[in-house]
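With one protein chain withheld, the remaining protein chains of the complex are depicted in position.
Up next is subunit A:
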Amino acid sequence: MARVVVDVMLKPEILDPQGQAVQRALPRLGFTGISDVRQGKRFELEVEGPVDEAALARIHDLAESFLANTVIEDFTVKVEEVAGAAE
């Protein structure tokens, strides 16, 4: 078993009301020095079988068509080593 992580973020030019709300809250709570906050989504996919090029292409497809709204969001796909998992 391997884990593939898909990170989905709003495109940089798109307004992020949630991130903005977090950023506004920070100084109120005494956390200073943060100039901007952007909030995204992280998907952890446990993949059956080998994570080869074909599997990654499939995951890219599903991320593009389902996990991310590519009109307003970007995404990245990366493979993550799972601790204790057999190679």
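The rule is short, and it goes like this: contacts are C-beta pairs under 8 Å (C-beta built on N, C-alpha and C of every residue); 3 or more make two chains touch, one makes a residue touch a chain; residues count from 1.
Convention: contacts and distances are computed from a predicted model.
> What protein name does the UniProt record of the undisplayed chain give, "Choline dehydrogenase-like flavoprotein", "Roadblock/LC7 domain-containing protein", "Phenylalanine--tRNA ligase alpha subunit" or "Phosphoribosylformylglycinamidine synthase subunit PurL"?
Spelling it out: the chain absent from the display is recorded in UniProt as "Phosphoribosylformylglycinamidine synthase subunit PurL".
> For review purposes, identify every residue of subunit A that touches the missing chain, sorted by number.
These residues touch the chain not displayed: 10-17, 20, 24, 69, 71-72.
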